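Heads up, one of the protein chains got dropped from this complex, but the rest are sitting where they should.
Let's look at chain A:
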Amino acid sequence: MYVALHNLLHDRLRFALNVLGVALAVMLVLFLLGLEQGLRLQVTAYLRQAPGSIAVTQAGVDSFGGGSSLLPPGLEEDLRQVPGVAKVVPVLTQTAIFDLHDKKIFAFLIGYDPALGGGPWRIGEGREPRERGEVVFDRVLARLHGVRVGDTVEVQGQKFPVVGLSEGTASWMTALVFVRKADLESYLLTPGLSSLALVTPAPGVAPEALRARLKGLPGVEVWLKSELIESDLRLYQAFFKPVRLMSLIAFLVGTLVVGLVIYSATVERQREYGVLKALGARNARLYGLVLAQALAVAALGSLSGILLGFAAARLVLALRPQILVALEPGVVGLTLLTGLFMALLAAWLPARLVAGLAPAEVFRR
């Protein structure tokens, strides 16, 4: 295999350029995969953190973040009567436009009862709302627009004092803003209504079993929380698709780079492969040589690409904190696999070229 290494290192500049090309492609793949993962995490953040394992929506509504759901009045009491139900947390949600100084921004208002839960899960600064009209604002959104604890934000003329800043609630679309449910009810003129009920089963009761029991309730849809999360992700599929397409393009470009590099290096040394073949090297050995070169370029490129990807994620975090690039171990692993696959794919054509060489050609000039 040292032949492969020597071949690669013989032309150092080209080798460096190749590694750079692969690194850029891998960086892009990693970044985009991380971006997609970040989008998913943001979209599902509330439901993942919310209490309970069962979620009840209005019949016909198939997402938490997308549609407006209103539960039948009195449903919470009905739910509490069902045996096996330990806790019911109602929340009321509404997309709202905030007037911040001279700017208008979208946010997703979540009305919750601080005594029951369903509010912010991590408060970085300040406290939960206690008094009328108090809100907890997403920290990233607040920072972007210069909102601080103690400021007042406005929604259609109504004033809401900001008493806390929450973390993990940012989004590239609509960040979360928390308010007491009673206040949101009066603001929306929907006294006593809820959008969603989060149900916690009693100890020893399986969520699936409880869901089956709740299914009979009229006018509602009963979900395992995990199913509703899946359903939400399907709703946002349209956003993931372009990102995924870009990852695919980055992958293809990367493969093309490694492929061209290895191919041209192979063509250049075609005669030498022919010589090895004439001297008695089997095809398998020559494939090994080609593959080793592809792998070396891909491995080095992938590692540098991953480092670059982390750097890019940092940069994005600094410049656009509302965009989450989630470089989780799974994403990094997938990227490494991508790099490996690039190498295999890239080695395929050169390997065929080598396989096709006629050993007698060594005597020709």
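Basically, contacts are C-beta pairs under 8 Å (C-beta built on N, C-alpha and C of every residue); 3 or more make two chains touch, one makes a residue touch a chain; residues count from 1.
In this text, contacts and distances are computed from a predicted model.
One chain of this complex is left out of the view, and of "Nitrogenase protein alpha chain", "Fe-S cluster assembly ATPase SufC", "Threonine dehydrogenase" or "ABC transporter ATP-binding protein", the protein name its UniProt record gives is "ABC transporter ATP-binding protein". Listed residues A:H10, A:R80 or A:R320: the one in touch with the omitted chain is A:H10.
Within the complete assembly, A:A281 is the residue of A:A281, A:L295 or A:A347 that touches the hidden chain.
Panel shows chain A; residues 2-3, 6-7, 9-10, 269, 271-272, 275-282, 285, 359-360, 362-365 of it touch the chain omitted from the view.
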